[in-house]
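All protein chains of the complex are present and in place, except for one that has been dropped.
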Amino acid sequence: MIVAEQKKITEIIEMLGDDFETLFIVGCGTCVTVSMAGGGREVKALAELLRLYYSEQKKDIKIETATVKRQCDFEFLDEIEEEVERTDLVLSLGCGVGVQHLAERYPDRVILPGLNTSFYGATTGVGEWSERCIGCGNCVLDKYMGVCPVARCSKGLLNGPCGGSQDGKCEVNPEIDCGWELIYNRAVRLGKLKELARYEPPKDWQTYRDGGPRKLVNTEYFDG
Amino acid sequence: MAEIYSRLQKKLEAGHFVVCSEMGPPIGADPDFIRNKARMLKGYVDAVNLTDNQTAIVRMSSIAAAKIASDEGLEMIIQATCRDRNRIGLQSDILGASALGLRNILCLSGDHQSFGMDKGAKNVFDLDSVQLVRTVHDMVHKGVLLNGKEMKSPPKMFIGAAANPFADPFEMQMLKLMKKVEAGAQFFQTQAIYNLDKFEYWMEEVRKLGIHERVYILAGILPTRSVKALKIMKNHVAGMDIPDAVIERFEKSDDPEAEGVEMAVETIERVKKIEGVRGVHLMPVMWEKITPVIVEKASLYPRPEVD
Amino acid sequence: MYDVVFIGDLIESPTLKSLKVDPELLLRCRGEIGDFHLTYKDGDGKVREVKTGTIVVNITAEREKPLPGVLSFEDDLPEGKEVDCLIFIQDYQTISPAIMSNRGLKMAISAAKKFPEIQVYYFYRSMRFIKDNDRLFEEARRLGILFLKYEKGNLVISAAGEVSYNREDISLRLEGKILMAPEIKPAEGLERVARILNLEMGPAGFLQVENVYLQSTLSGRRGVYILGGSRGPTAYSNLVEEAEYTLNEIGFLLQDIKPLVNDRREVDDQKCILCYTCYRICPHGAIERDEELDAMKVLNLACQGCNACISHCPASAISIVEDNNELIETGLRVLMCENSARTAWERMAGKDRFSDLKIETIPCAGSIKKEDIYHYLRNSADRLLILGCFEESCKHLSGDRKAYRIVNEVNERLKVLNLGENRVIFKRLAPRMEEDLAGLLSRWKEGNCNL
Partner (left out) sequence: MSKIAVIGGGIAGSAAAVELARAGNQVTIIEKENKLGGNLKDYGCKAVDVCTKCNLCLVDDLFSETTESAGIEILYQTRVNDFKRNPGSYSLGIEREGRFQRIDGLDYIVLATGFTRWSDLETGTPEVSQDKRIIWASELEGLMKKRKDHLETEDPLALGYKPESVVFIQCNGSRSIQEKARYCSRVCCGYSYRMARVLKYFFPEIKITIFFMDLQEGGYLQDISFTNLEEAGINYLNCKPVRVEGKDDGLRIIYEDQRKGAVEELLTQLLVLSEGIHPNQDNEHWSMLFNLQLDDHGFLSSIEDELKTGIFLAGTIKGPKDIAATISDGRNVAYKIINQQKLQPAVR
């Protein structure tokens, strides 16, 4: 899922500026709810905190809230048409996709991001998520025992660990597991260490965003 | 295939025990900074490494500095890291360096930008060290660029890579070492050696794989003069293996500088006896002026001459 | 339908219909007390499902010899007379539980009787007593066994099996057969069983969280009991009484199981996105996935009403069926946990001094919602005091930690927006601290926030 984190409250307030009277906060009910950044509760809590802040500043700001199932589909964005019409400013607690989709759906409204969208990740603890994939568009997990060096090694090395890994941790940050240590352990466990002796040529990055923002059409069912 | 392009390679082919050293370029544009250092080392070493933005800190370009030093008559080894330039930039640098008469290159993955002072920089790592070795090899020996385009006048380089006998997982490091050999590495410079038993064990494994017959191995020596530096390296520099006995030795001695020199000389004596070690690579940190003293003390002076 | 399924070793019971399931073969657990559904593999690998009223986890702990090559208190005595002295050592790494000193004493006594001519030494740091340890300790001394108390450092055991013991007034070099009290460690599969039964792990990898309310074999989940080795070293000391008590309680409880709380919590399946946050934070394993609906559901017999799920659900999908907590009043408000502060309030004299405070009872400090807190503080004069339980004496296991985290978050936000510091305070109290409560409330009323 897409993992995101809420921006600091001071940044949000600064970003909102002060020439608005009505604010509409819209949350997203899928990935960012799971990562506890932009779901229904966070929208309500942020609204309450902002009401408290603006009332202390003696500013009369009207705040409305809603949470749609997904901000990345127009049909869900259609459901909040009246609120967006009524408001001066929209603060989206969806991921980066949601914010931009709202901007496309409501071109004459300022849409502001409430979250810092970070990575594709998995739950690795109660209230903890870790990066697993960067979406390079050409998966090599088959060659690396199900552990991706592109995403899990700080330098994305494809032919083995750098000289700096220290008892299984990355030289960059002792909190991070060295990707290659994980690959090596898996290879030993699966008895496929020989496969790591194979030379891996430089990767073709055209399938990644380096080849330009991508579009994907499922021509099996649609003519695009 | 064994055309010899560099005087360092010629000395190694002639069987000499070579001595390399290292020079850190300035954070600035003063050429004399390089010239003074070069004059100090002239005659005491067979080749000098020119680091490439070491620890991701912005410094004068490795090729420019190498050219200045080589004009002083020194045999230079440029370093190329994969952090700052993608495959296009790296290949064009190699062509330029060769054109400037530089004949040795050390291919490194490079330190992560978080080690330096530009932690916000975007890193590249389009290639890794093994892929860079293979690229330089194909350019030099097959005359083709990475994309397969043939060149009329291919570059001439003696190709080197780094090796860390103390990094883990050990088995995986050996696999990567072998990949570098098969990719076309011609010499290795190892990480600084303080744990001699571990280094000897590593050399044993290297000999088992027959690497020492295909590649010249130069033992890395890092002379130091302060316990504080040793402790910092032990705890903060990744991949360094400094046994406590070494630290205690420094703490006990009342003249750390002399102790540093003596230890370096002892290490040189000991690695010289290891089968497969064909030279040493002195990499003092902010103590470059000690290299001549150590070379003399280890009775490695004067250096042999080749035409 | 069984009365009890034992995961690990089965304990005979005349009145209860019971079944044994091997921990490794346990696959899944659903349902609640009176209606658990366990999926497991039987002897020949066939996957089966069984319904049971209760579950007892009874997995013997691993024994680990403190040093290699020595005998353990649980091995048999060495045969014959190969050695000229026997050396018993307990408390080597950690102080051995009473059950181990009991075994050690019995073994030393039988050794002294079996080999009267050789000297038996018994080294200990602290002799712990259960059942008849006192009598055994006396009898052992009468049989001439030499008891020597040591401290960490003055007893050294060399690899070759020599023991050297030196104190100011005695120093001994001994050579002989060494028998040591084994260290008790959590069994291999314990963590996996905890995950399948959705139980929070206790300290040092044993199964049960240390908590006053989890006396003496209860787990956080109603109907799931934890016995002997699964609970930790000291649990062995009165294993027999606890086993008997647990089975008797099960027999009594299964006669008729009533919900513990009268209001019910419900999940709105339109809002729930199955993110499992509620499943993970519920201290009582009272929430699981609804097979038909694509949503979670609350198990009403298992639920103990702490409302943590309501305050933590990111989609605000869970609510109390007839809940009408309108959030209008403000001013100085005190939220009292019903299990500690509220009891202290009842015991406290002179309540009228605090008639201007709005006192509200909450089922658990972990049930506070941050959006409600911001709402309470609408006027600048408003302040909030939340009174919960001490660590390891929260009836809902981690309610106090949940409250602590939420209040910290809120205070940080208020501070950084300079909306006032310490406008929300979380303080821990025990039910019998009515004097401290009186002092605390009066200091808080005057705005003094070091309570």
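Which chain is which? They are A, B and C, in the order written, and residues in each are numbered from 1.
One rule holds for everything that comes next: contacts are C-beta pairs under 8 Å (C-beta built on N, C-alpha and C of every residue); 3 or more make two chains touch, one makes a residue touch a chain.
Computed from a predicted structure; not experimentally measured.
Considering the whole complex, the hidden chain is in touch with C.
Across C:167, C:264, C:353 or C:415, the single residue that touches the chain missing here is C:167. Which of C:21, C:87, C:127 or C:273 touches the hidden chain is settled by the complete complex: it is C:127. Residue in contact with the omitted chain (choice from C:234, C:361 or C:408): C:234. When you scan C:39, C:119 or C:216 for touch with the missing chain, the hit is C:216.
Checked against the full complex, the candidates C:97, C:223, C:305 or C:363 give a single residue touching the omitted chain, namely C:97. Touching residues on chain C toward the chain that is not drawn are 15, 94-95, 97-98, 125-130, 133-135, 138, 149, 151, 167-169, 210-213, 215-216, 233-234, 237-238, 241-242, 244-245, 248-249, 251-252, 255, 340, 343, 389-393, 430-433, 435-436, 438-440, 443, 451.
In this section, only the chains that are shown with their structure count from here on.
Interchain contacts link the chains end to end along an open line, per the touch definition above. Counting C-beta pairs in contact, the chain pair with the largest number is A-B. Chain A and chain B have centres, each the mean of its CA atoms, that are 41 Å apart. Each chain gets one centre point, the mean of its Cα atoms, and the points for chain B and chain C are 57 Å apart. Touching chain B in their complex are the following residues of chain A: 154-168, 171-173, 180-181, 184-185, 188, 193, 196-197, 199-202, 205.
Chain B meets chain A in the complex at residues 82-83, 87, 109-112, 114-115, 123, 125-131, 134-135, 146, 162-164, 167-169, 171-173, 175-176, 178-179, 182-183, 191, 238-239.
Listing the residues of chain C that touch chain A in their complex gives 271, 273, 275-277, 280-281, 313-317, 369-371, 374-375, 377-378, 380, 413, 416-417, 419.
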